[in-house]
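Only one protein chain is missing; all other protein chains are in place.
Order of writing sets the chain letters: A and B. Residues in each chain are counted from 1.
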Amino acid sequence: MTSKTNETSQTNWEPKIIAFLCNWCSYAGADLAGVSRFQYPPNIRIVRVPCSGRVSENMILSALKSGADGILVSGCHPGDCHYISGNYFARRRFALLGNLLDFIGIEPGRVNFSWVSAAEGEQFAEVVRTVTEKVKELGPATRLVKKIEAMQAA
Amino acid sequence: MPTINEKISEEIRAQAKKLLAEGTVAAVIGYASGSLPMTVKPLVVRRPEDCGKLLWNTFCVLNLANFLPEVLKSVEPPRGPRDPKPEGPLPKVAIMATGCWSRNIVVQIQEHQVERERVVVMGVGSRGMVSRRKVEALFAGREILAVEELDHDLIVRGSGFEEKINRWSVVRDNCQTCTHPDPLLVDVRIGEPVSDRKNPNPFKQVDELEAKSAAERWGWFTSEFATCIRCYACRNACPLCYCPTCFVDDAKPQWVGKSLDATDTGLFHVMRAYHCAGRCTDCGACESVCPMGINMRLLTKKLNKDVLNLYGIEAGMQPDSPLPLTTYKINDPQKFIVTEAGAGKEGE
Partner (left out) sequence: MPKGSVLVVGGGISGVQAALDLANSGFLVHLVERTTAIGGKMSQLDKTFPTNDCSACILSPKLVECGRHLNINLLTLSDLVSLEGEPGNFKAVVRQRPRYVDPTKCIACGLCAEKCPKKVTNDFNMGIGKRKAAYLSYPQAVPLKYALDPAHCIWINKPGRCGVCAKECPAGAINFDDTARDHVLEVGSVVLAPGFSRFNPTPLDFTGYGRLPNVVTTMEFERFLSPSGPCMGHLERPSDGKEPKKIAWLQCVGSRDINRAGHPYCSSICCMFALKQAVIAKEHSHGDFEPSIFYMDMRTHGKGFENYYTRAREEGVHFHRARVHSIIPSPDNQGNLKIRYVNEQGKVNFEEFDMVVLSTGLEPYRHTIELASMLGLELDADNFVRTDSFNPVATSRPGIYVCGAASEPKDIPQSVVEASAAAAEASRILAPVRWTETSKKVYPAEQNIYAQAPRIGVFVCHCGINIASVVDVAAVSAYAGTLPDVVFSQANLFTCSQDTINQMISIIKEQDLNRVVVASCSPRTHEPLFQETLRDAGLNKFLFEMANIRDQDSWVHQREPEKATTKAKDLVRMAVARVRGEGALPYNTVAVTKAALVIGGGVSGMTSALAFAEQGYPVTLIEQSDMLGGNGRKVFRNWKGVEFLPFINDLTARVASHPHITVKYNTEIKEASGSVGKFSTTFSDGRTFEHGVTVMAVGGEPYKPEGQWRFLHGVNPNVHTLLELDKKFIDDDPTLKNIKQAVFIHCVGSRIAERPYCSRVCCTHAIDSAVKLKEMNPDMDVFMLYRDVRTYGQRERIYQEARAKGVVFIRYDLERLPQVSEKEGRLIIKCHDPIIDAHVVIQPDMLVLATAIQPRRQSSTSLAKFFKCAIDSQGFLMEAHMKLRPVDFATEGVFLAGLCHYPKSMEESIAQAKAAAARASIILAHDAVPAESVTAVVTAAKCTGCGLCTEVCAYNAVSLDDNGISVVNTSMCKGCGACVAGCRSDAVTLKNIGNEQIMATVDAAFE
């Protein structure tokens, strides 16, 4: 079973950020950041998905539950979707989910959405820098996170 | 002189009897009186002679659309899950519907759960349904034995007391903020149409919470759902929740734990609300049936507000209009995208 350990007490806390990146734009943008040697903080863990339209609310909520201190979902810019319209549907779903999470008090900056193209290596690095910085400011995630003790009890 | 609802009840009984007798429908979904004060129970009538049990009053809080797919199935000739559909038209079912319920029927049509031609909607304009919880709160500690409904008042009787209260003051919140009380889909009109209420702000409660800080909102969320006992009455009462396997029961992957852990409970409610995004008509059944009095309706109300503000859509207004999550516009708002210029919270 998975969960975050009790990292809060540690002074050298490093957040873990889950990034769902679409294969065709944002994942390629992340590769380009690498090829271009644009440096960014090592807190991000990239999960490759075919399309931002593949990312469901359940995936995002479940990642929060598992202990992600931050989440980034990134896809192709509108109009560039490799699958024609996946990111348009995703945009609606993410807008509603983002607002709902905000409504229940999840800190702004925990869950982030971006568009990064295959040509935007520096933009990708910049997004990661911004998101990481923001999550570090927020501190370890606690809201909607399933605590390990609770899980053992369950 | 009979009250408005007594006249409506009479009309329902007559129409139902007629529809059954002439063979237009095979069943009628309506209400019969309940065993406790201020309760009614859903009733499916299949014979003209049983129509006398049907009634209409201000305590009809359950959404009858919730029963429609099942009753439709029940009047079909029996067949196996892989058997082809029988030839020719299938029997019809009549159903009472107010504004919100009729919109739920529209959503059911949009989502292929119900075929329009098999439903006879007996449309009733809603004058607002009373919250039993609100009445009981007024008489805290005193046992209510009977409640008599007048057009604008309720007479509440208990051992040793009888009081008259204003009906509207105890009408459910969702009915008080309802903007479409009259049915949008009507085959047989029952009673007089109820004009749309011009509510200054149907999303007042949402706005109030939105104005608070993230920490305060989180405080509300945790305390509101702390008492949830995971009985799933809210889910079961909802006409939108018709999945054969609900996500809470999914094992692969297990999205939500089955425990009473606050995170699991919270996630259940967030996911359930999200599944209703753009489909919920704010009928209030979830809240009405909750044994713990949890205001989970605020989550769906928030989503309704965003769907309306961002995409200009209200659930179930037209059978041929798209659902908000199965359509898009090229210029849909995207302020929430962090890489966009002027990024910020969506809808502000």
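Definition applied: a contact is a pair of C-beta atoms (placed from the backbone, for glycine too) under 8 Å apart; a residue touches a chain by one contact, two chains touch by 3 or more.
Since the structure is predicted, the reported quantities are computational estimates derived from the model, not experimental observations.
S.K.: Touch partners of the unshown chain, restricted to the chains that are shown, please.
M.R.: Hidden chain, whole complex, touched shown chains: A, B.
S.K.: Given the contact definition stated above, which residue among B:V75, B:L323 or B:A343 touches the chain not shown here?
M.R.: B:L323
S.K.: Given the full complex, what residues of chain A touch the hidden partner chain?
M.R.: Where chain A meets the chain not shown: residues 2-4, 14, 16, 18, 23-24, 27-28, 30-42, 45-51, 53-56, 58-59, 62-63, 66-68, 79-86, 89-90, 93, 117-119, 125.
S.K.: By the contact criterion defined above, which parts of chain B meet the unshown chain? Give residue numbers in ascending order.
M.R.: Given the touch definition above, chain B has residues 81-82, 84-85, 111-113, 242-247, 250, 252-253, 275, 322-323, 325-327 touching the missing chain.
Everything below uses one rule, namely that only the chains that are shown with their structure count from here on.
S.K.: So the centre of each chain is just the mean of its C-alpha atoms; given that, what is the distance between chain A and chain B in Å?
M.R.: Inter-chain centre distance comes to 35 Å.
S.K.: Which residues of chain A touch chain B in their complex?
M.R.: Within the complex, chain A contacts chain B at residues 57-58, 61-62, 65, 78-79, 85, 88-89, 91-108, 112-116, 123, 127, 130-131, 143-147, 150-151, 153-154.
S.K.: Chain A touches which residues of chain B in the complex?
M.R.: Touch list, chain B to chain A: 206, 209-210, 214-221, 247, 253, 255-259, 261-264, 266-267, 270-271, 273-274, 277-278, 299, 302-303, 306-307, 310-311, 324-326, 328, 330, 332-334, 336-340, 345-347.
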